[in-house]
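Only a single protein chain was left out; the remaining protein chains are all shown in position.
Entry: subunit A
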Amino acid sequence: MKLLTLNFLTCAIKACKSSPASFPLHPRDVELEIVESDINLPFLKNILPRLMWAELRTIAAELGLPELPETAPTRDHLVEGKEEAKEGEEVDEVPSQTARDLHRVLLETTVKEGKLVCGNCAHEYKVMEGVPNFLLPGHLV
């Protein structure tokens, strides 16, 4: 399971949805696996407004990954030399280190085994062979 997926998941228990503590889910006792993929700069730029940055930082910190910057990068931060470029100057779109780091965290770092824990009700969802299981006993009656 990619870490970016956690940007869209919450506790499956209905009563938790109204509690801010139910998002994000917290990875615990996890085995991470790096699955390399080609960096996709246009995608990284476009996904920025959808990222819950503070929550993503929390997850990265909990997993012991390198610390993410306090504020979300801008589109220009993701292109090498773009910030220094003069107005109107064309820069070849080379991904910056920030872009490569973001790609690594969002799309290449995957949870292979472990648990996802709700911060509100403490329910633990198992992740097995990369697939999280959100089925609750209550769903199955």
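Just so we're on the same page, a contact is a pair of C-beta atoms (placed from the backbone, for glycine too) under 8 Å apart; a residue touches a chain by one contact, two chains touch by 3 or more; residues count from 1.
One rule holds for everything that comes next: contacts and distances are computed from a predicted model.
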item: Hidden chain of the complex, named as in its UniProt record, picked from "RNA polymerase Rpb4/RPC9 core domain-containing protein", "DNA replication complex GINS protein PSF3", "Glucosidase 2 subunit beta" or "Putative methylase"; value: "Putative methylase"
item: Sole residue of A:9, A:32, A:72 or A:121 that reaches the chain not shown, by the stated touch rule; value: A:9
item: Residues in subunit A touching the chain absent from view; value: 1-2, 4-5, 7-12, 14, 17, 23, 40, 42-43, 45-47, 49-50, 107, 125, 129-136, 139-141
